[in-house]
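Notes follow the structure.
The complex is shown incomplete by one protein chain, all other protein chains being positioned as in the whole.
Chain nomenclature is as follows: A and B, assigned in order of appearance, with residue numbering initiated at 1 for each chain independently.
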Amino acid sequence: MKAPSGHALLLDRGNLKRRKRVNRVIEVTSTIAALLAVAVLLIVVGSVLLKGLGALSLHFLTTPTGLFGDTSGGISNAIVGSAIMVGLAAVMAIPVGLLVAIYTTEFASPRFGHAVRFVLDILNGVPTIITGIFVFGLMVEGNKQSGFAASVALAIIMLPIVARTAQEVLTLVPANLKEAAHALGIAHWRSTVRITIPTAAGGLLTGALLAVARVAGETAPLILLSSIYGQGVLTEPGEALASIPIFIFQSSESPSPDAHTQAWAAALVLIAFVLVLNVVARAFYARSRKRMGA
Amino acid sequence: MEAGALGNPVLRARRSLTDRIGDPLLRGLSGLAAALAVAAMVGIVYEVIQIASPAISAFGIGFVTTNDWNPVTENFGAAPFLYGTAVTSAIALLLAAPLSIAISIYLTELAPARLRRPVATLVDMLAAIPTVILGLWGILVLGPVMHDTIEPALQSAFGFLPIFSGDPSAFGYLTAALILTIMITPIITSVTREVFETVPSDLKEGAYALGATRWEMVREVVLPYSRAGIVGASILGLGRAIGEAIAVAQVIGGATAINVSLFHTGGTMAAQIASQFQGAPGALQKPSLAYLGLILLVFAVVVNVIARLIVQRGKLKDSDTTLTEAEAL
Partner (left out) sequence: MTKRLLTVSVALALAVAVAACGSSSSDSSGGSSSSPLVGAGSTLVAPLMSKWQSDYASKSEETVTYGAIGSGGGIDQITSRSVDFGASDAPLTPEQFEEADGVEQIPWALSGTVPAYNVSGAPSDLKLSGEVLASIYLGEITQWDDPAIAKLNSGASLPSTKITPVYRSDGSGDTYAFTNYLSTVSPDFKSKVGTSTTVKFPTGVGAEKNDGVAAAVSQTDGAIGYVGLAYALSNELSMPLVENSAGEFPEPSVKSVEAAADAVKTIGKDNSISLADLPASAKGAYPISTYTYVIVPLESEKAEALKKFISYAISPAGQEFGPDLDFAPLPKQVVAAGKAAIGQIGS
C-alpha cells in the first residue's frame, strides 16, 4: 500500500519536508535492522559452514571421539548418544504432551484448562539449567549420570512445547466436524481419536518436530546429567552417553585449533539437523492450517 | 463404512462396551498427563529448594546482597551474579527490543510482498540456532572482534564513561550481552511481527487518508495498538536472556566479582550454575549454586507471568496461544 502523500498537507503538523525526511530515516533504519538480522544469521551459519565443512567427512561421522586430546576421531558416539537421548525424550514427551492438550481442549473445565495452560507456560519459561538441577537431584545425586536422566530432562523441556502447539492445533479443528460426530452418536473418545487428532495431525507433527529440534541442541542439563561418558559408541541409556552439544561445548573451550575445527564440524551437523527439522515443521504447519481453513 | 457399522446392532452393542471403557480411559489418561505436567513444575520448585536448603539456612535472605563468592572461606552470595544477569540481560533487551520493532516494521509495512515471508522465515531461523553454537561462535569469532575492534572503538568514543573503561577483552559482560541480543531478537521479533499483522487495515488506511506518512501511521496507529504485545514479547525475551546458561558461560569469562567495566569478565546466575555445579565440593557450594538457581527460577516465573498478563490485557487476540507458538516457531 502506498502512502498517499499528496494529502499530507491535510495533517496540519510541521512541514512536509521534515516529516518526509523523518519517515525516510525510519524506513531506512528498519530496512537496515532487518538486513542486520539476516546478516547475523548468514554470518553465524556461514562461519559454521566455512569452518566446519573442511573437517566434515564420512570418517568424522562414523568414528567415535578419540581419547583425551586426540582430535583424529569423529563424533559417531555423540550422534548415537544424542539420537538415543532425544529419541527417548520424544517417546516420553510427545504422547504425554498430546494427552495434556487433549485434556485441556476436550475434557477440562475452562477454568481448569486455563490453569493447566498457565502451568505449561511457566514450565516453558523455566531455564533449562534449572530443569537440569531438578533431574540431577531426582536421579543422579548419589547415583550415576545417565543418558536416561538426560532424556527425562529433555522430555520436561519438550513437554510444554508439544502440549501448547497441540492445544493450538486442536482448537483449530472445525467444531462442525466434532458436532457431526456427536450427532451421529459417536463417543467422545472415538471422535477425538478418529476425527480430531487425524484432522490436526499435521499441526501436531509440527509441534513434535519443533520440540525435537529445540532439545537436540540443548546443552545445559546435559552437563549435569550426561557428560562423564566412556569411549566408543555407547548405547546403554543406563550409562552416561556422549552428545553433539556436549562435544561442541567441550571442544569450544579447548585451546587447540584442531579441536575448534572439530567443534565447527559438529556444529554444522547439529545446525543442519535443527534447521531441516524447522523447515519441515513449518511446511507441515502451513499445510495443516490451510487444510483446516485457519 | 462408519454408517454401515452403526446400522448393525451387534456391532453397535460391542462398540458401546468399548465406549464405556474408552471415554473414561482417555479422560483419565489425559488427566493424568496434565497432572504429570503440573507435578513436573511443582517437582522442580521442590527439588531446587531441597538442594539449596543448607545454603538457605546458612546465609538466609542476606545471600542476595552478599558480594562474595569465596570457596576457601565458604562464604557465598548472589550479588556478583545478580549484577551480571541484570547487566547482560538489560543490555540485550535494550538492543533487541528496538531492533525487533524495526525489523517488524520492515516486515509488515516496508518489505516487498515477495520478500516478506522469506525474510521473516530467516529471522525465525535465527531463533532455532542452538545456543551452544552461538557460544562457539562467540568464543572464536565475536570474541576476537570485540577485543580488536568493537571495544577499542567504544572506548575511543565513550572512554570517559566508567562502563567503557579498562582494557578491551574478548570475554566479558558486553560479549555475553551481544550473544544474548542475537539470541532474543528473533524471539521478540516473531511476536511483535504477529502483533503488527493484527492491526486492522482500516485503521491504517484511515491514517493514510489523513495524510500521514508511513512512519506517522506506524507511530500513531501500529505502535499504540501493539503496545501490550511489544512489551509482553520484550519481557518474554528478557526471560530467555536471564535463563540462558551455556552461551553466556562460554563467553562471559567466569569472574565472581562485580565489575563496572562492561569489558570485564563477570558471571551470571545461570552461567555460574552451568560452569560450577558439577565441580562444587564442600558442604555449602553446591547448595549455594542451587540457591542461585532458586532466585533464577523466581525471576523466570515472575517474568513469564508478567509477560502473559500484559499480553492478555492487551488487544492481542488468541494472546496466550500465540505467544508460545511464536516462541516455538
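Throughout what follows, contacts are C-beta pairs under 8 Å (C-beta built on N, C-alpha and C of every residue); 3 or more make two chains touch, one makes a residue touch a chain.
Model, not experiment: these values are computed from the prediction.
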Touching the missing chain are A, B
Going by the contact rule already stated, which one of B:16, B:70 or B:312 would touch the omitted chain in the full complex?
B:70
The listed residue (A:26, A:84 or A:99) that touches the chain absent from the view is A:99
Out of B:170, B:183 or B:199, point to the residue that touches the absent chain in the complete complex.
B:170
Of the residues listed, A:16, A:32, A:115 or A:193, which one is in contact with the missing chain?
A:193
What residues on chain A make contact with the chain left out of this view?
67-70, 91-96, 98-99, 138-146, 148-149, 151-152, 155, 190, 193-194, 197, 227-231, 237-240, 253-256, 259
Over the whole complex, note the residues of chain B touching the chain we left out.
22, 25-26, 29, 32-33, 36, 39-40, 43, 68-73, 143-144, 167, 169-171, 249, 253-256, 265, 275-276, 278-283, 286
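Here is the rule we go by: only the chains that are shown with their structure count from here on.
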Distance from the mean Cα position of chain B to that of chain A, given in whole angstrom
14
For the chain B and chain A complex, residues of the former touching the latter
2, 6, 15-16, 19, 22-23, 25-27, 29-34, 36-38, 40-41, 43-44, 47-48, 50-51, 99, 102-103, 105-107, 109-111, 119, 121-126, 128-137, 139-141, 182, 185-186, 189, 204-205, 208-218, 236, 239, 242-246, 250, 270, 273-274, 277-278, 290, 293, 296-297, 300-301, 303-305, 308, 320-321, 323-325, 327-329
Mind listing the chain A positions that touch chain B in their complex?
1, 3-5, 7-11, 19-20, 22-23, 26-27, 29-34, 36-38, 40-41, 43-45, 47-48, 51, 95-97, 99-100, 102-104, 106-108, 116-134, 136-138, 141, 156, 159-161, 163-165, 167-168, 171, 184-190, 192-193, 207, 210-211, 213-214, 216-220, 223-224, 227, 245, 248-249, 252-253, 260, 263-264, 267, 270-271, 274-275, 278, 281-282, 285
